[in-house]
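Note that this complex is displayed minus one protein chain, with the remaining chains in position.
The block that comes next holds chain A.
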Amino acid sequence: MAMAALRREGRRFATPLMSANPANTLRSSLLPSEEQAILGVRSISTQVVRNRMRSVRNIQKITKAMKMVAASKLRAIQTRTENSRGLWQPFTALLGDLPSVDVKKTVVVTVSSDKGLCGGINSTSVKISRALHKLNSGPEKEAKYVVLGEKAKAQLVRDSKKHIELSMTELQKNPLNYTQVSVLADDILKNVEFDALRLVFNKFHSVVSFMPTTATVLSPEVVEREAESGGKLGDLDLYEIEGAETKGEVLQNLAEFQFSCVLFNAVLENACSEQGARMSAMDSSSRNAGEMLDRLTLAYNRTRQASITTELIEIISGASALTG
């Protein structure tokens, strides 16, 4: 009789400990063991908690390793990105970047990554692309998507697959280089008709910050039209053209080259932001895993201590019952 009361006491000991635990997932995984205890097992099984601790520890190892990989990749790609900025700056000085230009056919080039686990960079660029698409489509205007990377494709397929013109993936199998991106740009130029290309990518600022950015590349006809109407591009007529080429040809060459350069920079910036974002995402997830592990260890130790105490009380009271 006394033993049964003590046993109940022990159970009451353990139960508040369990339910006081803040982690919901933890509680749910521990519930079966509590039921087991009710069925007549004397001490609470700690097997579940131990298994969970092991899996959390393994996940933490993986995320730590991924963070390391991202950090080393980031270092390699960051210098390249910073160097590539020099490619588009002269073009912006010459042809300008006119995000507000109003044209009939817009092509939104969404740059994203192929792999996930890199925070919100892909969804931000998809969001910006959707907004641009909405802004540039209307009764007389049409907008199309060209999607780079698996992740933006997966997100855009859901609601605007009718507007996707081209999609390109597996960009980062080899380290990014200009030849590759220019072949890519060439494919885009050949396969879509556009008056303005709007590139959406994440510009790399630092490891923890990146800005969703758009860059606009105009077709030569639009450049000419804008130059004639004055404004920012009005200075274009001041340039003298050497050689046998006409202004139209020069502008076409320039527009094509500008697109490949801007795309090169965009792809690099995005890859760089991806690695940065992955680094911080993996950092926070390994920190979370650590916190979870701490909580689990606490719960595990408390339960163990409680069952030891119960057993001790049982033994001592049993002994005292015999002697007394």
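By our rule, a contact is a pair of C-beta atoms (placed from the backbone, for glycine too) under 8 Å apart; a residue touches a chain by one contact, two chains touch by 3 or more; residues count from 1.
Criterion: contacts and distances are computed from a predicted model.
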- Choose one: "Trafficking protein particle complex subunit", "Translocation protein SEC72", "ATP synthase subunit epsilon, mitochondrial" or "ER membrane protein complex subunit 6". The correct choice is the protein name in UniProt for the chain not shown. "ATP synthase subunit epsilon, mitochondrial"
- Message: Considering the complete complex, identify which of A:Thr46, A:Gln180, A:Asn288 or A:Ser317 is in touch with the unshown chain.
- Response: A:Gln180
- So which of A:Lys161, A:His205 or A:Arg287 would be touching the chain we can't see? A:Lys161
- Task: Check each of A:Leu98, A:Ile121 or A:Leu189 against the chain that is not shown and name the one that touches it.
- Result: A:Leu189
- Residues on chain A that touch the omitted chain in the whole complex? 161-162, 164-171, 173-175, 177-180, 182-187, 189-191, 244-246, 249, 252-253, 256-257, 259-260
